[in-house]
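Can you read through this structure? Questions will come right after.
The other protein chains are all here in position, but one chain of the complex has been omitted.
Chain naming follows the written order as A and B, and within any one chain the residues start at number 1.
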Amino acid sequence: MSLLRVTNLSVSFPERPPVVDGVSLSIDAGEIVGLSGPSGCGKTTLALSLIGLLPADTQVSGSISFDGRELRGLQEADLESIRGARIGLVFQESALALSPVLTIGAQIVEVVKAHAQCSHEEAVARARQALVDVGFGEERERIFNAYPHELSGGQRQRVLIAQAIVCRPALVIADEPVASLDYDSRADVLALIRSLNEQSGTSFLLISHSAEVLDSTADRVIEMRAGAVTEATRQPTVSFPLASRASKVDRAFGSRDVLVEVTGLTKTYQRRRLFGKGEPAVEALKGADLSIARGSILGLAGRSGCGKSTLARCIASLESADAGTIAIEGTDIAQLRGRALLPYRNDIQVIFQDSAAALNPRFTALDVVSEAMVIQNIGTPAEQRDVSAALMTLVGLSPDRLGSRPIEFSGGERQRLAIARALVSSPRLLILDEAFSGLDLATRERIMHLLIELKTTQGLTYVCISHDTDLLTSFATHIAVMDDGRVEKPHPVLVPQGAVA
Amino acid sequence: MTVVARRIASSIVMLFAVSVLSFGVLELAPGDFFIEMQIDAHVGSQTVEGLRTQYGLTQSPVVRYVQWLRSFVQGDLGFSLAHRAPVSTVIWTRAANTLLLTVPAMLVTWCLALPLGIWIARHRNRWVDRICGGVTSTLVALPDLLVALLLLLLALRTGLFPTGGMFSPDANELSVGSRLLDLGRHAFLPLCALIATTLPAVVRHVRASVIEAAEAPAVQAARAYGIARTRITSRYVLPLAANPLVSLAGLSIATLLSTSLLIEVVMSWPGLGPLLVEALLAKDVHVVLSASMLASALLVIGNLAADLALYAVDPRIRV
Partner (left out) sequence: MKRLGLIASVLASLHLLVLLAGFVAPYDPVEQTRTLPFAPPAHLHFVDSRGQFHLRPFVYALVPDSENFESYVEDTTQRFPVQFMVSGSAYNVLPGLESRLHLFGVHAPARVSLLGTDGLGRDVLSRLLHGGRMSIGAGLIATLCALLVGMGLGTLAGFFGGRVDAAVMRLADLFMAVPWLYLLFAVRAALPLHLDTRATFLLLVAVLGIVGWARPARMIRGIVLSARERTFVTAARGFGARAPYLLKRHIVPQTLGVVLTQAGLLVPQYILAEVTLSFLGLGVGEPTPSWGAMLGSLQQYSVLTSYWWMFTPAIALVAVAISYYALTSMVHERMRLAAS
């Protein structure tokens, strides 16, 4: 007997095409069902619609049957008694989902009191128990009396889960519960979900855009795309379409010729104030060493805060290191400034994470692509235009769109624009700083294809920074791992085909 | 605790800097108190010079500043040339009168604006909200001057309220109770003017802060846990709105002091306002300096109080 049965659910906002379009799914008791799909496909809207949390003017049609009871069309008071007590919801951004002015304990107690007629002491005891259930052993007192900003991301996420399960609901909807967590915390939270499922029989609807997360935790996975379910069920599979292509091409290359050699790089951030002492210094890099082989695709992995981005910015001369050397084909550029540094700036370019933020929204595509030429005063405007048009074609965009603004391009197309911009200076090394996050799987593959083509035709070397190990295994030829400001394996290891790091 | 101590220390530094600024600005003024006398042909220039030296106006600005600062911190605020009396005798009563007007005005304004703003926020985008929005926008655009004049006109036409001063001429002969009543009748009009000029803006801000707090993700999360609506308002929305509102209260003190200056002049309330204007016209330097310093001190103290209140209300700041 299904715990939750959704039939032909459609949700649309006024005067807009449906965000959820005829979705049907079911969840049995004790199941963990994964819901995957690219960002914007309607997963969160679906989740909110199940417990009636959408704005009043939303049009909802279809049937939502929970434990034999029809949820759609219920009065607010009835929905309130179901929310939290029978169906729990874990929000994505833990920092935002908790009130910053109440202690953790107070917030969990609020949830208890909303559903049970019990005394304050009983509610407090149940809240404490919930903290134990989610794995806070000895520190539960400290957590109970703490404010959300005093906790780490992983701890906050567990608190959200505690709030969701404290009234022992039959179903918990977890919306991207691990998206903003680093590798270790992610594993902890997923393990927690599995153990809650095994011990209490709580069903979970686990929403995530990451295949790795779902495959490791869910019993089965439902895929959504553009508001509709594409495949009813899918057994977890791992597919790395590019791995074979990349490693075949570059294994043949396999040269030991080093393009960039980094030794002993150190960087500390310090905020200074006019009067009084500043804030504590952050040691981002503590003597990092790295070799980048010419023609390789180096994947740089590590959890958030380990210094990957800082290392990349130092190599690209966007930050100046405090100590150490950065040698490009033997020449140390770490201490160069100004005009002497300029040719090396051109040699190393960066593709950034958020393509919308990396392009000035007021610029046209022409302004964007030709910017390096404008800054360095190269070529007449007509020549700049020609070069820009040629580069647009190279990255797969039509030169007719030179007059359009970034907002008129899709996410993937904007990344192509960014690549075109970077290619103007004929770089030798391209650093991709989380350049694929925020793109859906299909676009990601297309951009990867483009980059591999360009690598061969333009003779490029890549450093690909990502926290997503699937991605690195399918794209990179070598992997280096960073931790706490140092590179653990400075001489990158070749990636065996199909392996998961 | 060191945070508090540091705030107090920086407030003192601020006051010091204000004194330098005020003194410096006044120094730029051509002429001094005796310039009118100098123009008068009947007064010999030697007399004028003698008076100048007597009152120490011939010394260099730095010397005068240091002397002034030294006496200021000891409580001696200088000498008013126009009133022929120490500034202290003149200024403290005037300052007290200004406070008598501004403090109740602020309390009443916030006591009215908070419930009104919350109520409007609850009915946002309905006709109640639109009407109140239109009314407050119009009132906000009205110059304080106009509001004061209109209220004065009203008083004159209806004869209900006295239109100037703090007490009636025969106040001294009345009993304490009657005197208080008399004070109240005299203060009513300026109070109304002050409240009318500051209330609309505060209501708009309260509404905006409450709406912003109500749209916070934490509030939607609370709904997802099935917590009742009324409980959400009191336990989640209002505490979240407290931070911006306390900051706003701090900022509004500055406007209040400026507005009260104008209203005191128009309605002849004997506060710092008319004192300052007269002193300005007479180039009574010490009075102008002391009045500016006092106003700044009130502002700095008010901001300090607001910061301390913020510290108590928002745990994020205590880190």
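Here, contacts are C-beta pairs under 8 Å (C-beta built on N, C-alpha and C of every residue); 3 or more make two chains touch, one makes a residue touch a chain.
Model, not experiment: these values are computed from the prediction.
Asks: In the full complex, which of A:168, A:194, A:303 or A:345 touches the chain missing from this view?
Replies: A:345
Asks: Give the residue, chosen from B:222, B:266 or B:310, that touches the chain omitted from the document.
Replies: Of all options in B:222, B:266 or B:310, contact with the hidden chain holds for B:266.
Asks: Which one, B:96, B:131 or B:146, makes contact with the chain that was left out?
Replies: Checking each option in B:96, B:131 or B:146, the one touching the absent chain turns out to be B:146.
Asks: Mind pulling the chain B residues that touch the left-out chain?
Replies: Listed in rising order, the touching residues are 14-15, 17-18, 21-22, 25-31, 137-138, 140-143, 145-146, 149, 152-153, 156-157, 163, 254-255, 257-259, 261-262, 265-266, 276-277, 280-281, 283, 288, 291-292, 295-296, 299-300, 303.
Asks: So that we can see where the missing chain sits, which residues of chain A does it touch?
Replies: Output for chain A: 272-275, 316-318, 341-342, 345-346, 349-350, 352-354, 357-360, 362-363, 371-372, 375-376, 418, 421, 425.
By definition in this document, only the chains that are shown with their structure count from here on.
Asks: So how far apart, in whole Å, are chain A and chain B when each is placed at the average of its C-alpha atoms?
Replies: The computed centroid separation for chain A versus chain B comes out at 50 Å.
Asks: Show which residues of chain A lie in contact with chain B when the two form their complex.
Replies: Residues in contact with chain B: 51, 53, 76, 79-85, 88-89, 91, 93, 96-102, 110-111, 114-115, 147, 149-150, 160, 163-164, 276.
Asks: Quick check: in the complex, which residue numbers of chain B touch chain A?
Replies: 6, 216-229, 231, 235-236, 239-240, 242-243, 313-316, 319
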